[in-house]
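Each remark here refers to the structure printed beneath this line.
Every protein chain except one is present and positioned as in the full complex.
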Amino acid sequence: MNHLTDLPVWAAIPVCILLLLGSAITLAGSMGLIRLKTFYGRLHAPTLGASAGTILICLASMITFAVLQNRWIIHEVLIIVFVILTTPVTLMLLGQSALYRDRIEGSNDVPRKATGEDADTSAADI
Amino acid sequence: MNELFIIWSILASQVLLGLAMGCALFRMARGPRAQDRILGLDALYINAMLLLLTFGVRTANSIYFEAALIIALLGFVSSIAFAKFLMRGEVIE
């Protein structure tokens, strides 16, 4: 086909392996969204795609373009940095709000707050 | 032989990422509670970003990378806003 025919074998093989591995790990993480039973269990699932999947796929495209066009496409580095920095923040806030909602509803599956019963989260806003 | 191999592996990884998006979409549509739906939406964003990256590898078009960057940023902001909304009932305090 197009530009990919110019890719030498020694670069094509790691690119293929990285792409397939990254997407397989992402798929495994997303399957966790379906398979795990509780919300707090499912909270762990997207981290797989965010950490391993993003790094592997970005590495694959960096190798491709470093070999093909002899220039480093920097956007992959930025994508890795953004995703690594932002995903924990999202999941943390989501876990906190789920905990808050479960406590307000008086669910027995979540641990009580250590100090008293008031569901005030203003002290825990990290 | 070589190019056939890489084309097929890109295609296979796109199929895998599409399936992953399907899983996230299932959780978003089905999720018993609001936090499950937001979690599904967040995973959907990340999977869509990775799918755009594989398209970028396939076509060598740098527009795809910029789109992936924007998805990474806006997905983060919207998920944060949703999570804040769940917690306090308002986004901006």
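Going in written order, the chains are labelled A and B, and every chain counts its residues from 1.
In the analysis below, a contact is a pair of C-beta atoms (placed from the backbone, for glycine too) under 8 Å apart; a residue touches a chain by one contact, two chains touch by 3 or more.
Just so it is clear, contacts and distances are computed from a predicted model.
The subunit not displayed here is recorded in UniProt as "Multicomponent K+:H+ antiporter subunit E", chosen from "Potassium-transporting ATPase ATP-binding subunit", "Cytochrome-c oxidase, cbb3-type subunit II", "NADH-quinone oxidoreductase subunit L" or "Multicomponent K+:H+ antiporter subunit E". Seen in the complete assembly, the chain not on display touches A. Against the chain not displayed here, chain A makes contact via residues 25, 28-29, 31-32, 35-38, 40-41, 43-45, 47-48, 51-52, 74-75, 77-78, 84-85, 87-89, 91-92, 95-96, 99, 110-111, 113-115, 121, 123-124, 126.
As a convention for this text, only the chains that are shown with their structure count from here on.
Within the complex formed with chain A, the residues of chain B that make contact are 2-3, 5-7, 9-10, 12-14, 16-17, 19-21, 23-24, 26-27, 33-36, 38-40, 42-43, 46-47, 49-50, 53-54, 56-60, 62, 65-66, 68-69, 72-73, 76, 79-80, 83-84, 86-87.
Across the interface of their complex, chain B is touched by residues 1-5, 7, 9, 12, 15-16, 19-20, 22-24, 26-27, 29-31, 33-34, 39, 42-43, 45-46, 49-50, 53-54, 57-58, 60-61, 64-65, 68-69, 73, 75-76, 78-79, 82-83, 86-87, 89-91, 93-94, 96-98, 100-101, 121 of chain A.
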